[in-house]
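I am attaching a structure below and will ask some questions about it afterwards.
A single protein chain has been omitted; all remaining protein chains appear in their positions.
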Amino acid sequence: MKSKLIQILDEKGNAVEKAIGDLTEKDILKMYRLMNLTRLWNNKALSLQRQGRMGTLASVRGQEASNIGMAMPLQESDWLVPAFREYGAMFTRGVSLSDQYMYWGGDERGARFPDNLNITPACITIGAHLLHAVGIAHAAKIKGEKIMVLSSSGDGSISQGDFHEALNWAGVFKLPVVFVIQNNHWAISMPVEKQTATETLAEKAAAYAIEGVRVDGNDVFAVYHTVKKYADRARNEHKSALIELVTYRMGDHTTADDATRYRKPEIIREWEKKDPIERLKKFLTTKHGWNEDKEQKMMAELTEQVENAVKEYENVDPPEPETMFQYMYSEMPWNLKAQLEEVKEFVKAGGK
Amino acid sequence: MKSKLIQILDEKGNAVEKAIGDLTEKDILKMYRLMNLTRLWNNKALSLQRQGRMGTLASVRGQEASNIGMAMPLQESDWLVPAFREYGAMFTRGVSLSDQYMYWGGDERGARFPDNLNITPACITIGAHLLHAVGIAHAAKIKGEKIMVLSSSGDGSISQGDFHEALNWAGVFKLPVVFVIQNNHWAISMPVEKQTATETLAEKAAAYAIEGVRVDGNDVFAVYHTVKKYADRARNEHKSALIELVTYRMGDHTTADDATRYRKPEIIREWEKKDPIERLKKFLTTKHGWNEDKEQKMMAELTEQVENAVKEYENVDPPEPETMFQYMYSEMPWNLKAQLEEVKEFVKAGGK
Amino acid sequence: MARKTMIKAINEALHQKMNEDKTVVVLGEDVAIDGGVFRATEGLVEKFGEDRVIDTPLAESSIIGASIGMAMNGLKPVAEIQFMGFVFQGFDQIVDHVARMRHRSQGKYNMQMVVRMPYGAGVRALEHHSESTEALFAHTSGLKVVIPSNPVDAKGLLISAIEDPDPVIFLEPKRLYRLTKKELPDELYRTPIGKAEIIKSGKDITVVAYGAMVPIIEEAAEHVGKEGVDAEVIDLRTISPWDMETVSRSVEKTGRLVIVHEAARSFGVGAEIAATIGERNLLHLLAPISRVTGYDIVPPLAKLENVNYPNSEKVVRAIHQTMEF
Partner (left out) sequence: MARKTMIKAINEALHQKMNEDKTVVVLGEDVAIDGGVFRATEGLVEKFGEDRVIDTPLAESSIIGASIGMAMNGLKPVAEIQFMGFVFQGFDQIVDHVARMRHRSQGKYNMQMVVRMPYGAGVRALEHHSESTEALFAHTSGLKVVIPSNPVDAKGLLISAIEDPDPVIFLEPKRLYRLTKKELPDELYRTPIGKAEIIKSGKDITVVAYGAMVPIIEEAAEHVGKEGVDAEVIDLRTISPWDMETVSRSVEKTGRLVIVHEAARSFGVGAEIAATIGERNLLHLLAPISRVTGYDIVPPLAKLENVNYPNSEKVVRAIHQTMEF
C-alpha cells in the first residue's frame, strides 16, 4: 500500500501553477529567505563546531523546505512541538538565531523561548514529545481553544511505542494535532527500510483511523499546502493527521557522526539534484525575476544576521551556577539550597 | 476498513462442514472436554474465592473457545506466551490444574511449569510479553529452529507502546510469531471502542506489513483453523500475523471488580446465545451422537479432576520463606543471605 | 465533619479541587465510569463531565505524556496510574520530561501536575500490585514525592499537591484506603508538602516512617512505651524533599533512630535518611541507625506477603536492639 507522493515544485524548479494557490510573491520570498537563513546558520554552526566554539550539532541541511514549509502555515496561537532537527521551523516562528547558538553551544539559557511563542523546547528522547503534542491539543479541546498543534519528528520515531500511543490517543479523542514526520531516510546509521516493514510511513495512519499523506519534503510548496490543509482541518474539525515529508539528511547525523561509515557518498550527489533551495531559486528566477544581484544582496543581509547572532552568542557572560539549580523547582528545597551554598563556598575558596 | 469475521461454527451449532477440515472426532471431543474443564476449573476457582480460599481471579468464562482453539494447533516445540487470562490455553498444553490454583491462590510455586513445556509465566503488565514472544521467535530464527511463537493478549494491549514495537519488530525481522488478541470487548471498564478509533483490531496489522484477520472467537473451529494456518505459515515461511479473536468477557474483570457499574447486564444475555461451549455441544449432538449420558459421564470425570486439583492445592505445605529469596539470583548475594538469616532468626525467636 | 476513610478523603479532595478550579482535570484507566478501581475518583465524571474526567486508553506513557502537554497548555492534570507496578511503562515520561520540563524550558513551562498511584502490599493481590518503589522517584531531581498515612493528611496533602506549581508524585498506601476512619474536616484545606509530623514526641528513640508503615510504628511505640521506652514517632509525609530538620532535631534529642519502610532495603529511602543523619548527627548517635524494611526481593504473592512485610513486632525488635546497643 504505497501512498502517492504529493509534489507541486519539481526538481527542475517547475511548479504546478494552480497548486501554488494563495501563496503570494511575498510569501514565497519569505520562504526563500528563511530557507537560506537556516542553511547559513547551519553552515556557520558547523564551522564553529569544527573550531571548538560550538557543541555537537545536528545539521538540518537538506531539510530546509520541510522545516520552513511546516512552520509557515501555523497561526500564532498554534503550537510547534519539535524534536531537535527543527531550528529552521523555530526561526520561522520567531526563535532567535543567537538563542539557538547558545543552546547548541551548551548553554541552557538558549532554550528559554519568548513567552508569546508556542514552541516547546527541543526533545532529544525520540518520540516522547508526540505525547506532549497530544496533551497540548487535548487541553485545547477541553478549553475550547480553536488552535492546532504540530509535532515534528524523524523517521526513527515511528519505531517507538510513544509514536503509536500518541497517534492512538489523538484518534480516540479526535484531537487537533498534526504529526509531521521528517523522513530524511536515516536514523543515524539505520536506513528507514530497516526501521519498519511498510513501504511508506504515511500508511501507518490507517492503524489509528486518521488520514496519512506523503509529501515531497524538498518541495516547500507541497509541504506548505499539505500542512496548511491538515492544520486548518485540525483547527476547524478536530481531525488529526499524519504527514510524511520525504526528504534527505544531507550531512552526518551530528558532528559526532561519520556517515561515510554506513552510506555511499554517491547518494548525496543524487539528492543534491533535489535540493530544496536550488529548486525554489530556479522557480523564483523563472517566475519572479529573481537574479544574482538580488541573491547577493539577500545573502549579504542574511550573513550579517548570522554573524551578529554569533557575536551575541560569543559575547554573552557564561551562565552562573545558580542557573543549574533555580529552575528545578518553583522554589528551591533545602537540599538544593544547601548544595548551591556548597558550590558558592567552593568557588569562593578558589575551587575550580 | 472492516476485516470480515471468519466463522465456521455458528451460534446454532451449524458448521460449514468443509471448513472443519482435518479435525477428527477425537480432536473435536478433546476440544470439548478442554473447554468444559476450563469452565469447571474457573467456576470452582470463583467459588473458592468467595469463600476466601483463593486470591483475586480473572475469570475466563466465555473465552474457552479462544483459549483452547489457539493452543491446540501448536506443536510441542512451539511456544505459548500468554497474558493472564489464558489458563484454558495452558491446560491444553499441559499445565496442571493444581499449579494454576496455587498461582491464583498466591503461591508462586504454581508458576513453575514443567521443563518440557514452552510456556512463559503469566504476564500481568499489559503488552510487555509481546516483546518476549518476539525475542523467542528471533532466537529461533537465529538458531534455525523450525518453530513458532504464539502470544496472546487482550484488546487493552493494543493501546500500549509495546504492542506496536513488538509487531514492528516482527515485521522488520520476519519472525515466526503470531499475535493473538482476545478481544473480549472490555479492558476492565473500558469498552474496546474507547481503546482505539479503528473499527477492528485486525486492521492494525497493515501498519506493520503483516497479515491481520478477524475471527469469531467463540467458534473453536474458526479459532483453531485460523491459528493453525498462520502458525504453520509462521513456522514454515517466517511470516508474522495478527489474529483478532472476537469474544466476550462474560464475568467481571476479576473478582475485585463489579461490572454492573459500567455495563448493562442485558448484554450478557445476548452473548450467552453465542456461548462457545453450547454451540459445540449442539454440533456434537447433531453430528457426532453426543447425548446427555455422555455429557454427564464426562462432566463427572472433569469435576473429579477439578476436585482433586483443589485437594492438591489445599494440602500442599505453605511455601518456606526461602522461596522468596532463592530465585532472585542463581546464587544469593550477601545481602539476600543476610536478610534470609534475619527472617529465620525472627521466626526462631517466635516472631510472626 | 464526619469519620471517613482515606479513599473517601482522596475522593473528597478531588471533588473539592475540581469544583473550585476549572483547570483541574482527572485522567487515567477506569477513572470515569468505573470511578477508579479503588473508587478514588467516584462520582467525578457525573459531576464534572467526560471532558474533565477522562477514561484513557490502556497506556501509561500516554497518561503521563498527555498530562505534560495539558500542563503546558494551562490545565492542572491529576493523572492516576492504576497501580504503582505499572508506572514503569510511563517512567521515561516522568523522569525525562515531567521532572525536567521546567528546567528544560528555563522556567517557561511549569509542570503543575499530580501523578497519583496506590502503592504497597497488604492486599494479597497479583504480581505488580504490591510495589513500593518510591526511592526511584525520590532520587529523580525535579519531582516531589508525597505519601500520606491517614485520611486527614491524604486530603490536605492532595489539595496541596494539586496547587503546587511543581510536579508531585502522590503515593497512596492502598492498604490503608479503608482500614480506618478519621474525623475529616469538610472544608478545602491544605497540609504542607515537605513537612513531617511528630505524631508522638518522646525522648529515648526516634522512629521514622511514612505511608502504610506509620500505623505500624505507632503500634510499636505503644508497645515499647509499656516497657518504659519513650519513642518519638515521626511521619515523614513527604519523602522528597524530606523534612531533614525535624528528624535531625529529634535525633539530637534521642540519640537513636529506627527507619521503617516496606520497600526493599538496599538503596532505599531509609539509606538516604540514615546517611544524612549520620553525616549531621554522628556525635549524637548512641547506637547505629537501624532500618526495618522489606527485603531485597520481588514483593511476594499472598502466601508469603506477611513474611516480607515489616510489622510492629519487627519494629519493636529493632527498637530493643537499638536501645540495648
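Read from first to last, the chains carry the letters A, B and C; within each, the first residue is number 1.
In this text, a contact is a pair of C-beta atoms (placed from the backbone, for glycine too) under 8 Å apart; a residue touches a chain by one contact, two chains touch by 3 or more.
Just so it is clear, the structure is predicted and the values come from calculations on it, not from any experiment.
A.B. asks: Kindly name the visible chains that come into contact with the excluded chain.
C.D. replies: Taking every chain of the complex into account, the missing one touches A, B, C.
A.B. asks: Using the document's definition of touch, tell me which of A:Asn118, A:Ser159 or A:Thr200 contacts the absent chain.
C.D. replies: Spelled out, the listed residue whose C-beta touches the missing chain is A:Ser159.
A.B. asks: Any idea which of B:Ala65, B:Ala128 or B:Ala206 touches the chain not displayed?
C.D. replies: For the chain that is not drawn, the touching residue is B:Ala128.
A.B. asks: Pick from C:Val26, C:Val45, C:Leu58 or C:Ala135: which residue touches the chain that isn't shown?
C.D. replies: Answer from the full complex: C:Ala135 touches the omitted chain.
A.B. asks: Under the stated touch rule, tell me which residues of subunit B contact the chain that is not displayed.
C.D. replies: 79, 108-109, 111-113, 115, 120-121, 123, 125, 128, 130-143, 149, 161-162, 165-166, 168-169, 172, 323, 326-330, 333-335
A.B. asks: Using the document's contact rule, name the residues of subunit C that touch the chain not shown here.
C.D. replies: 85, 88-89, 91-92, 95-96, 99-100, 103-104, 127-128, 133, 135-136, 138-139, 141-142, 240, 264, 266-272, 274-276, 278-280, 282, 285, 287-291, 296-298
A.B. asks: Where does subunit A touch the missing chain, residue by residue?
C.D. replies: These residues touch the chain not displayed: 55-56, 84, 105-108, 122, 124-128, 156-157, 159-162, 187-190, 194-196, 256-257, 261-262, 318-319, 321, 323-325, 328, 335-336, 339-340, 342-343, 346, 349, 351-352.
We take it that only the chains that are shown with their structure count from here on.
A.B. asks: Which chain lies the greatest distance away from subunit A when centres are computed from Cα atoms alone?
C.D. replies: B
A.B. asks: On a C-alpha centroid basis, what's the spacing between subunit B and subunit C, in Å?
C.D. replies: The mean C-alpha positions of subunit B and subunit C differ by 36 Å.
A.B. asks: Round to the nearest whole Å and give the separation of the Cα centres of subunit A and subunit C.
C.D. replies: For subunit A versus subunit C, the centre distance works out to 40 Å.
A.B. asks: Just curious, how far off is subunit B from subunit A if you go by their C-alpha centres, in Å?
C.D. replies: 45
A.B. asks: Mind pulling the residue numbers of subunit A that touch at least two other chains?
C.D. replies: Those would be 161-162, 165, 168, 172.
A.B. asks: Where does subunit C touch two or more other chains at once, residue-wise?
C.D. replies: Answer for subunit C, listing residues that touch two or more other chains: 57, 59, 61-62.
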